[in-house]
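Subset of chains shown; positions unchanged.
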Amino acid sequence: MFSVCVRGHVMIAHSFRGELFGPAQRLHGATYVVDAEFRARELGPEGVVVDIGRASQALAAILEQLNFKNLDEEPAFAQQNTTTEFLARVLFERLATRIRAGELGPGSERLAALRVTLHESHVAWAAYEGPLSGGRSAAV
Amino acid sequence: MFSVCVRGHVMIAHSFRGELFGPAQRLHGATYVVDAEFRARELGPEGVVVDIGRASQALAAILEQLNFKNLDEEPAFAQQNTTTEFLARVLFERLATRIRAGELGPGSERLAALRVTLHESHVAWAAYEGPLSGGRSAAV
C-alpha cells in the first residue's frame, strides 16, 4: 500500500456543550495542523499516488471553508460539538466528496483510502480514516 | 475509524542482558515520550472517542508508576529486558486494564483498539497496538 500525505492548517473558534468538557464549554479556539494521507494499492503511469498539487489545493480549499470562523455559528454544525475527532470526519467527508467528483484529476479513482489527522497541540491529536468508494478498500 | 491521541513522558534507568545490546548492557537510561492512541468506530453522544481529560490522567498514572525509577529493580520486570518495544506492551496492557475497569468513563466500552508508541530519541521509536476486548476489534 502506497501513501502520500500533505499538510495544511486552520484557525477556528468554538465552544462545547456538556459537563464533560469543563472549561472548554467556554468560547475558545484552536489551531489545527491538518494532515491528509491518500492511499492507493498501485501507482499511476506518472509514478504517483495522486497529483500532489491538486491534493494540496483540495485540502486548502476545505480548510478555507472553516478558517478564521466561529464554528458555533456554522449552520452545518448546528447542535454538534465540533470536537477534534468530529472535525477530522468532516474534513474526511469533504475531501472524499471532492475525490469522487474527480477534482484530484485522472487516476484519483485508484485511491483506496484516506486518513485525516488534526494536531491540536504538541500533546494531542485526533484522526479519522476510512475506505474510499472509488477504490478497493484497504485495511482501515 | 476514529483516533484520539494524548502524549506524556517518563524518565527511567535500566540495563540490558545479552551480547546483542553491546554497550547498552551497562546501566544507562532514557526519556520516553509516550503517545497513547485510542480508536473507536463511532463517536459517543458528546462527539468524542473518549474523555480526553480522563485519558490523559490514565496515561499520566501509568507513566508515574515508572517515572524516575531504575527498572532493573522493579519486581514486575524481573528477568526481563525492558526494551522500548517490551515497555510499549507493558503500557498497552496497563492502559487496557484501566479501560476495562471503566476508569475512562462511560462510553469507553466503545473503544476498539489502542496503540502505545514510545519515542526514545529523534531517530528511534517503538510501539505496540492491539484490539481491546470491550470493543469490536479494528484492523490492528
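Lettered A and B in written order, each chain numbered from 1.
Heads up, the rule we're going with is that a contact is a pair of C-beta atoms (placed from the backbone, for glycine too) under 8 Å apart; a residue touches a chain by one contact, two chains touch by 3 or more.
As the structure is a prediction and not an experimental result, all values here were calculated from the model.
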item	value
Oligomeric copy total, full assembly; chains in place: 2	6
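One rule holds for everything that comes next: only the chains that are shown with their structure count from here on.
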item	value
Subunit A-subunit B separation of Cα centroids, rounded to whole Å	26
Residues of subunit A touching subunit B in the complex	16, 18, 20-22, 80-86, 88-89, 117, 122-130, 139-140
Complex contact set, residues of subunit B against subunit A	1-8, 43, 46-49, 51-53, 56, 105, 139
